[in-house]
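Contents: one structure, followed by commentary.
Of the protein chains in this complex, all but one are displayed in their positions.
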Amino acid sequence: MRPAIQEYNYDWLMGRTLKAAAGVPLGTKKETELTYRYIPYYKNVAKSFIDAGDPGLQTLAMLAKYYENILTAKAQGKKICATTFCNSPVILYAMDIVPVTFEILTAIGAMVWKRGMFDYMDYCCEIGMPETSCSSQRGALGAVLGGLSEKIDMVICDTPGVCDTNANAFAFASEYLDKPFFQLNYPSSIGDDRSQQYHIDDYKEMIKFAEQHSGNKLDYDRLAEVLKEVDKQDAMIADLEDMLMLKPTPVPPMYNLALYAGRFCFSGHTEYTKLLESMVKTAKEYAAAGISGLKNGEEKLRVFMCYIDHYTVDVNFYNYLEERGIAHVGSILTRNFKGDNKYVKEMPGSSYSIDTSTPDAMLDSIAQMNARLPMVRSIRGPYDKKGMWLEESLVCAKMYDADCVIYNGTPGCRNTWGMVKPFARDIEKHGYPCHIMYDDAFDDRVESWEATKERLDEFFKIRGLL
Amino acid sequence: MSIVAGCDVGSLTSKAVIMKNGKIIGSSIIKSKPRPKDSADAALEEALKSAGVSKNDIKYCIGTGYGREKIGFVNEVVSEIKCHGKGARWMMPSAETVIDIGGQDCKTMKIDKDGNAGRFFANDKCASGTGRFLEVMAKVLGVSIDELGKLSAKAKDPITLASTCTVWAQADVIKYINSGIPIEDIGAGINTAMAGRVAILVNAVKPEGDIFMTGGVAKNIGVLETLEKLIGKRIKRARKADPQIAGALGAALLSMEKLNGNGRNKQ
Amino acid sequence: MNVFHDAATQVQCESIAQWKKDGKPVVGYTCSYAPAEIFYAADILPYRLRGIETDGMEVGDTYFGPFICSFPKCILQLAGKGKFSFLDGAIITPGCDGMRRLDECWRKAGEDIENIVPDYFYYFDVPHKSENHGMAWYIEEIKELIKSLEAHFKVSISKEKLTAAIKEFNKGRRLLGEVENLRFQQDIVVSGTDVFAATVAGTVMPRDEYTKELKKWVTALKKRKTALNTGKHRVMLVGSISDEIDLFELIEDTGKAIIVGENLCFGIRYEGSEIKEHGDPIEALAKHYLGSSVCPRMYGKYKERLALLKERIISSQAEGVIMQNIRFCDLHGAENALFERDLEAMGIPCLRVEREYGPHIDAGRMKLRINAFLERINGSSKTAKKTKSTEEMFVSA
Partner (left out) sequence: MIVAGCDIGSLTAKAVIMESGKILSFAVMRAKTRPAESANEVMQMALDKAKLTKNDIGYIVGTGYGREQIPFVDQVESEISCHAKGAWQTMPSVRMIIDIGGQDAKATRLDDNGNVARYIYNDKCASGTGRFLEVMAEALEVPLEELGKMAAESKEKLTISSQCVIFAETEVVSLVNEGFKTPDILSALHHSLAKRVASLARSIDVKTDVVMTGGVAKNSGVFNALSEALGIELKALNGFDPQLMGALGAALYADEKVREMKKAG
């Protein structure tokens, strides 16, 4: 890592930048200009959020708060737990543990830093992680391994059985930093009694682990509170997802990002509830007026992202969608599998419900919920089996009336690159043009944004979509 | 009076060094020919000419480099890693970490006080991060390999290059040329991409003490300076000899040790 | 030895052909988590799937994406080329992500190319943890597998037959253990290549024949006097999956090294320990196959694996460890880095290399690194030998 970079605490840097950006809209014009000067590289991203109105502002504030929590954890005597984005932070909040989610932090960093997360990603390779491993962990993890972040106290990873390279990164981190490690493991089936039971057993073990290493007991009253909040949030997510079905959809592309960023960072927190309320309100207003959520008001095309979105510097991808008049009708990451969601009904056995009546019911609920977080749910088994990737993508594409399906991932994603070709072929067979992006969602050294954009344009043109 | 030689047949260039009483009396760098044997013969011949001695005067000769198994005239062959370590230590007696970037791979190693290689890393599999990468790029840019290195200093806003693959990076470079980006900025981006890959390898051996660079790419000032920035340490500049001949020099030094009997015995 | 070399270097060796001629079924499987004893108990030949003999990747690349380890791709390539037509069944386990995608890719290839998917095609789910519910899951999976085999091949797999199978396999394990002991001696009478060939052969040959041949071989070995390791360094080979005799040869052909141990899938690590012969055979199998935590897919067990490796290094007096990983194998790549960190700290020279699998390996580049590494050991052992033996190094570390 460049020595210049080693001089700064990464969490602190990011925390400051995000905080400054969150403060921008509160200031006068002059103050705003000044703040922008203070965060030159984050300016464009911040602007894009600010342009998105109140929900954008709330997202900025939420991200700032997330860092604030990390930065003040130790002072408040709280333990920090490194975890994956597809492990719901709800349980950690209920135990007063502060989560640090590498993937989310890498995505934020990739959008905010001028040089992207290159230095941190490369640092992981310098100390021995293969350069072929998924970049989504390698980013923020680099700062942690390099000792440039708040010290983590334990590692909980919930991708064994879902994604090797992810689980491997967490296992490596725990070994390298000599911190306790717990894995939530998923068998490749979902929905049957046997796997349900496995999830619960495993989840209970995890709670034991977290109790042991945080010194805190799980407070069931608190858990009930948080879960009730989640229940509320899920209902609003379902509302937003329903509105994605409208034509034109009143949901701006950026909301998708805010939606899952919030879910992975602040599930069960009131900050997220407020953000959702704000998004639902605006979207409903648009819907009532029958207008598109796109800035220029004209929806020319609807794309469904069958995997992840494209991050990297300056939220280029979202701005691109806006410029081209392309509506983002969701990605796998936004999916919420609570039982009352419309599209879930098309996929029996895939849903969960929230029951806060007894401690056991709560544990059941949360274990089932966790087993249905985006990547965990759809990528874990053979892609063409019931309830898995293909079925889910097709149901979504149909329900949201997508014109095409786009795959974006990272070269590190053994998991999806293993069979994305047959997957794309199957999607095409169902009548959806499918584009495979060859870039890295978090690292634009793999393919420059210009090249990515050109390939996207070409796809839309050749396939007669735009 | 003992004259020894070292011959390094690389993928792109072949080098020979003739030494007498611990001094370099002749050396050569030629472009490699399809057959390593021919390359070796030609390199040696030129070195002999510059030293003004004949082949019969050579008492011992060690071969190294990619084509080492095919050299006709050597007494023994040794790996490049060992030779570069030796050669580097001679050129820069304080060197403890050596970076060798040649035409088809990039190696970093720690050396002890005798120039013996300890831990080392070599990039495998992929040509990006090798001298060849730079050559391909120089060709696309239409500049010479010497000029490419100098572009970094002139750049104002270096591009970021998709650094994963030589072939794909080439496509990106063409795109940048097409869109009218100044050649300096592209060149600097190329050097930076290269340095970035090398930096990972360098940091992987945890560089200590003085760092020295050998191989042809050591002459690329752009890569060298960017690399210094990335690893945050100065890389010593060669004064005693051309860093590209370090491998051949190391081979010659080992020949000398062999002849003087103070080298370790071969198994 | 020839019978082992034949078995280890051909996709379908003579003994398999003979087995087929007798009208008996062969079932292929991936990874070290499929209990081969079950098949033996049903008189089915368990065949560990391999990727040798590929001479292209056009089928593999059609279905797998570009960022995948070449081992599963080579298996698919062979399947696509009809080289596995002798299989009556195949079992895919989620060893790693590349391997588990072999399930989908193979089936999809079967939609395009006729007769390449065996009639019996089974996905065998293996958890990533061996504690309580993990073990319970795995035991149930074994039971399911048994039921499914019984139904498809119209056989019955009783506990007695399973116990008999365990006993038969244990014979081989014991014999291989004896071979290991020979490699721990100061003078080594058997090359690493030969031992590895014998080990790989065990994953594809009919077991009775294998035990018989192994016994003959071990008896002969014990009579050997000539040390093969004079003037050579003792090295170990660890890391990504390997069934490549060539790779062993490449290292030993330098004339400067003898391989005294490995820690590879296909290798001795799975054969090393015996399985309990009494009690419930399914539980015994499960404990052995899932419980020994031998590869990095079992997350969080690094320390156990390191301990195992150290023990091997000490008993085989290895002077250096060659750690390889196939490109895109993150599991072994990352673990090798940790091994290297911990072993180098104790003064054990390590070489970490990334490579392609088998037929796609670049021998020249590999050789270069190995030669340089051996030169390094040569340098360090000169100084190290005077001070400490391997064992002392560990004790002091």
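To keep things simple, chains are lettered A, B and C as they appear, and every chain counts its residues starting from 1.
Rule of thumb we're sticking to: a contact is a pair of C-beta atoms (placed from the backbone, for glycine too) under 8 Å apart; a residue touches a chain by one contact, two chains touch by 3 or more.
Just so we're clear, the structure is a prediction, and the values are computed from it rather than from any experiment.
Asker: If the full complex is used, which shown chains touch the chain that is missing here?
Answerer: Within the full complex, the chain left out of view touches A, B, C.
Asker: What residues on subunit B make contact with the chain left out of this view?
Answerer: Residues of subunit B in touch with the missing chain: 11, 34-37, 66-67, 70, 104, 125-127, 130, 132-133, 136, 140-142, 164-168, 170-171, 174-175, 177-179.
Asker: For subunit C, which residues touch the unseen chain?
Answerer: 55-63, 65-67, 112, 356, 359-362, 364-365
Asker: List the residues of subunit A that touch the chain left out of this view.
Answerer: Residue positions of subunit A that touch the missing chain: 411, 421-422, 425, 428, 433, 436, 438, 446, 455, 458, 461-464.
As a working rule, only the chains that are shown with their structure count from here on.
Asker: Which chains share more C-beta contacts than any other pair?
Answerer: Answer by contact count: the chains A-C.
Asker: Return the distance between the CA-based centres of subunit A and subunit B, expressed in whole Å.
Answerer: Centre separation, subunit A to subunit B: 45 Å.
Asker: Let me have the rounded angstrom distance from the C-alpha centre of subunit A over to the C-alpha centre of subunit C, please.
Answerer: 38
Asker: Averaging over Cα atoms per chain, report the distance between subunit B and subunit C in Å.
Answerer: 38
Asker: Can you list the subunit A residues in contact with two or more other chains?
Answerer: 127-128, 411
Asker: Using the touch definition from the top, which residues of subunit C touch two or more other chains?
Answerer: 327, 352, 354
Asker: Would you mind writing out the residues of subunit C in touch with subunit B in their complex?
Answerer: Going through subunit C, the ones touching subunit B are 231-232, 256, 327, 344, 349-350, 352-356, 362, 364-365, 368-369, 371-373, 375-376, 378-380, 382.
Asker: Going by the contact rule at the top, pick out the subunit B residues touching subunit C in the complex.
Answerer: Against subunit C, the touching part of subunit B is residues 66, 78-82, 105, 112, 116-122, 124-125, 264, 267.
Asker: Under the definition above, what is the set of subunit A residues touching subunit C in their complex?
Answerer: Going by the criterion above, the answer is residues 127-130, 132-133, 157, 160-161, 163-165, 167-172, 174-176, 181-183, 185, 187-189, 194, 197-198, 201-202, 205, 382-384, 411-422, 425.
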